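Heads up, this is only part of the complex; the chains shown haven't been moved.
For reference, chains read A, B and C in written order, and residue numbers begin at 1 within each chain.
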Amino acid sequence: MPRTDLLFDDLPRYSAAATAPADFDDFWAQTLDEAARHDAAAVAVPYPGPLTTLEVFDVSFSGYGGHPVKAWLALPRHRSGRLPCVVRYPGYGNGRSSPLDALEYASCGYAQLVMDVRGQGTSEKGTGDTPDPEGSPHPHRPGFMTKGVLDPRHYYYRRVITDAVRAVAAARTLDSVDPDRVAVAGGSQGGGLAVAAGALAPGVAAVVADVPFLSHFRRAAEVAAEGPYLEISEYCRAHRDSTERVFTTLAYADALNFASRATAPAAFSAAGMDPVTPPSTCYAVYNAYAGPKRMRLWEFNGHEGGGVFAVERNLAFLAEHVG
Amino acid sequence: MPRTDLLFDDLPRYSAAATAPADFDDFWAQTLDEAARHDAAAVAVPYPGPLTTLEVFDVSFSGYGGHPVKAWLALPRHRSGRLPCVVRYPGYGNGRSSPLDALEYASCGYAQLVMDVRGQGTSEKGTGDTPDPEGSPHPHRPGFMTKGVLDPRHYYYRRVITDAVRAVAAARTLDSVDPDRVAVAGGSQGGGLAVAAGALAPGVAAVVADVPFLSHFRRAAEVAAEGPYLEISEYCRAHRDSTERVFTTLAYADALNFASRATAPAAFSAAGMDPVTPPSTCYAVYNAYAGPKRMRLWEFNGHEGGGVFAVERNLAFLAEHVG
Amino acid sequence: MPRTDLLFDDLPRYSAAATAPADFDDFWAQTLDEAARHDAAAVAVPYPGPLTTLEVFDVSFSGYGGHPVKAWLALPRHRSGRLPCVVRYPGYGNGRSSPLDALEYASCGYAQLVMDVRGQGTSEKGTGDTPDPEGSPHPHRPGFMTKGVLDPRHYYYRRVITDAVRAVAAARTLDSVDPDRVAVAGGSQGGGLAVAAGALAPGVAAVVADVPFLSHFRRAAEVAAEGPYLEISEYCRAHRDSTERVFTTLAYADALNFASRATAPAAFSAAGMDPVTPPSTCYAVYNAYAGPKRMRLWEFNGHEGGGVFAVERNLAFLAEHVG
């Protein structure tokens, strides 16, 4: 897997101009206001299974449009008091998967809430249980990147980002969770959502964004060699007259624009040979990030990034900020 | 592009058992009855453009659920009397494209009606203008093959096949069209839809099905090496416990089951090195076809099949039956 | 299909030094003089077929060396007076194909003359009927790019470019054609030939060159990732001591050198992710073009370029200049 983006030495200096439209803040304020009209309370039903050191709950909360969104809540079976919480967002194509997947945060003492990404979850790595009830007002490329992309109000990620913000609110309604110690975390799509939720949800205590996706769409569409950014270039390849309209919509969901509005401490990573979320796009977001921040470049890695090395780094970061 | 299916000599003998569920005929009768409650009349608006030998109309008719479906109608500018009509269905991923595409039937004296396939049309080869307003009640693989696949009533192709049948009815409402001489035609997805519409729409005069898709899903999911059948295997790859449910739904949309109910004369083709619609699956449908039929194997071709050689063959076949 | 050439923003500024040898103009003047000794009159034989809105003629004219070159002439069946004419040159590997292919110019009121490219025409997309009777005085790579490449006088494209110029002369001998309104057009190889014929044939009214091939061979051989330019690098890879000789010959056929001698108005296009005719090579020719000109970059497209969007743009351009 050779390098296809900038040389390692040139990455740290890479930054990009903000692309936020003038009504960006209004757009999101209004969007979240509408969502907030629905009850934020998470419904958590005990979920039987073979785990003995953890307790699992099948959670449902109201996301964008009041649509029910599923999540798994995993808690240490032996616990006392309210726990710090990590809200996790899956990578592109994956759902919340099985409660037997991704046990590490709960096994380290956190309340872990793994949100379904609506409509996604048909990967052999993890399935999901939450449909996206909204259609697209126009044909779109297979996948989610261009669903509704001709209009910010109907764009798919407007709904998903709203869900991600609502998941933070829902987590805070859980008895087991300390509402002042809620972090957001994820890799790839999950990292992009963490940056967005960290900026939009008030009082998020920490943000973990590994090899973040949804970052600097303009460059990403031009340099990504694999993965879902290609849906955007393929859409533009067909709809040759819609390019500007597409990127105008994408600007509302670009982590670049959330980063400059963020205040929570954040741990970023990028991978030097990542063809899916090219490291220059991750650095662009990192360099735009307005809160306290750290970055780790996994030089020779592809989109898998730091793997379990990143898990260890993230656990140390979380221990520092919400542990 | 080497052969990946049966040896050429073994293809003609390949046949498959029918997979139609017991309520197959009821299912479709009821589906079409519901659709027929909406007015079938096509609305055809003259569409200006550079063509001088043809007249083009931007057509809209009511498809499944009364949803508006777009089509292009192209007619010879110099014409007299009602014309035989060819209703064309696009290949997977394509829409009705531009009226400047696919001029050959109209230039040969037919009224040509090119239907949009709802939701599709984001290919660099041809865009579409008709959304699929229905969502999926469960996550599905990117693409259309598994949208709603857990329930025949919500399956995407239930809507598309209904549109295809309604397009025939709509064509017959056009002043320029002789309702007794309506043929259906297409390649790949268009070929599968032609077989379905030919069986379900009463009085179709001829069916052209080149390298038909939507054919013998069980084998196709196992042997196709490229293309949209892989969406099915990938869905089953993730949802390892839903395989039987998936194939039960698919049986309602399988050309194999429409073929045995058909009566119109049909021209089929298959391609010996086709990794997308493997020739054995095309022969399975051909061998099940109950009407008068012919088959042409393009031995060394891939999914492009006969190309313009097939156009010539199809024009001769249509001249014989509806010319 | 990721970008493999310059970033989009850097393309418009890309230009290249001319490479024309000192005897370039003499070489072509002498070459065309020799060809002009043969009778230019096209022989057009009515060609029966299923088309009813168009009339088709099987055309033969004398090309380089007086060799017969085939073409299809398509005319609107209902016409009056002499028509503006578009001489089309196929893409690499394709011949004039079937008269059922590429109906759009004739259907828009033009006399369309589709020239065979000698020796080519064994693509599944379109066959040809014109052999190249000349051999190569030395072994060459499979394909046409290095046939005779060690000597400009025996180089394959000397013959093809001459054919392209002669096609313009032949078109003007047709009763149906207005000799003052002959345009040349093509994509890829056809675009390169259009630039060459536009510069060499006196009085060409307009030039359409989409994603032109045969353009800036030096850079192309170094940066093209797919397609026929690779034949050049592969030849040099084998004949490691012939590199300079190869590029000296190629300079006689390089659109870069024709562009700077052109005067006709021209419409260019390039595709931002084109691995076959890299956009920098198209911009090099465009920036060297000496006549009135326009350029369209299809940012996210590969070698298919603008597709039917380009057809619409080209029809508008032609209407402006020869319509």
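Convention: a contact is a pair of C-beta atoms (placed from the backbone, for glycine too) under 8 Å apart; a residue touches a chain by one contact, two chains touch by 3 or more.
It should be emphasised that the depicted structure is a prediction, and the values quoted were computed from it without experimental measurement.
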One sequence, 3 chains in place; the complete complex in the file has a copy number of 6
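Heads up, the rule we're going with is that only the chains that are shown with their structure count from here on.
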Mean of the CA atoms for each chain, then the mean for all of them together: which chain is nearest?
B
Could you give the separation in Å between the centres of chain A and chain B, each centre being the mean of its C-alpha atoms?
39
Approximate Å spacing (C-alpha centroids) for the pair chain A, chain C
50
Between chain B and chain C, what is the gap in Å from one C-alpha centre to the other?
37
Multi-chain contact sites of chain B, meaning residues that touch two or more partners:
124
Residue numbers of chain C touching chain A in their complex, please.
1-3, 7-8, 272-273, 298-302, 306-307, 309
State the interface residues of chain C toward chain B in the complex, per the touch definition above.
50-54, 76-78, 97-98, 100-101, 103-104, 106-109, 124-126, 301-302, 304, 307-309, 311-312, 315-316, 319
Chain B-facing residues of chain A, complex
93, 95, 119-124, 127-144, 146, 234-235, 237-239
